[in-house]
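Yeah, one chain of the complex is gone here, protein chain that is, but the others are all in their spots.
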Amino acid sequence: MDKDVPRAHHDLGGVSKFMCEPVDVGPHALTDFDKEVDGLSGVLRMKRLMTVDEMRRGIEAIPEAEYHRLSYYRRWMRSITDNLLRKGIITEAELRAALERV
Amino acid sequence: MNILETDGEKLLAAVRDLLAAKGIASSAEISERIAITDAANPGQGARMVAKAWTDPAYRTLMLEDGTKAAEELGIPMRGSAPLGVLENTADVHHLVVCTLCSCYPRAVLGYPPFWFKSAAYRARGVRDPRGLIAEWGTVLPEGVKIRVVDSTADYRWMVLPLRPPGTDGWDETRLTSVVREGDMIGVTIPRI
Partner (left out) sequence: MAAMAPGTAVRVKDDWPETRGPVHIRTPHYLRGLQGTVVRGLGAFPNPEDLAFARPAAQLALYHVAFDQPAVWQEGRAGDGLLVEIYEHWLEPA
């Protein structure tokens, strides 16, 4: 039984839905995408453009279904983008234009 | 459509282009960051453990100031979160988890493994630790208590596991080869 409390959806300790889920203990190599997102977040943190706390907040803001559907580093990328937009480091117009070009 | 719902690979490419054009983050800087993170690996932690098993003064340092102990072995820790080390004893076995996200002692051990970041691990660790470590075939000896460490804040935690029997007289290098990634998180116990 879950504790009957207003839990945020990322706050997963003891959540019943996962208690019978097996753990995939096998090795899973990181992809180039994974490493580049990880590296990008590191650069932004070192330059004090984004804190780990801000990145976590952005991840926690992902709606529940998406949070569980997205891979780990796709959550990071969504949060990094969210934070860059919030801080005005990039604008939505700039991002839409850049997306057209990739 | 909410722009944040764009495919992650496209977002990465677009964001990288924009940040490079603005002089905020270049490809070279990102590559350098990747190289630094790639250099960290479980072997670094294994060296710390092997030294703690053979050198009582280093063991004391590792338990009091994990960051300093890591730096003493040439492991770069500047800019990283403080490292906390939890000592397994004959009575207590530690298991590290981050229920809220995936906080992991990356500076020492490198990227966290897939399983550590999974919802199943994050949910089960604090509530059914014995069932969880059984996924690795780990069963604790009779009478040993388990202490689950939920990494919720500024520290990153790793376990100093028990030295396995049958290793008397082994030197540090040989002992290092015994210590696996899972031993320093608590899902496995070192054995020869």
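General observations
Every chain is named by a letter (A and B) in the order it is written, and numbering of its residues begins at 1.
Simple rule for what comes next: a residue touches a chain if its C-beta (ideal position, glycine included) is under 8 Å from a C-beta of that chain, and two chains touch if they have at least 3 such contacts.
Predicted, not measured: the structure shown is a model, and the values here were computed from it.
Shown as candidates are B:Asn88, B:Ser151 or B:Thr176; the residue that touches the absent chain is B:Ser151. The missing chain lies against chain B, touching residues 82, 84, 86, 94, 99-100, 126-130, 145-155. For chain A, the residues in touch with the chain missing from this view are 3, 5-8, 11, 13-14, 51, 53-54, 56-57, 60-61, 87.
The working rule: only the chains that are shown with their structure count from here on.
By the touch criterion stated above, chain B contacts chain A in their complex at residues 3-6, 8-19, 22, 24-25, 29-31, 33-34, 36-38, 79, 99-102, 111, 113-115, 117-128, 132, 135-136, 150, 187. Residue ranges on chain A touching chain B, taken from their complex, read 10-15, 17-19, 21-28, 30, 33, 35-40, 42-44, 46-47, 49, 56, 59, 66, 68, 70-74, 77-78, 80-82, 84-85, 89-90, 92, 94-96, 98-99, 101-102.
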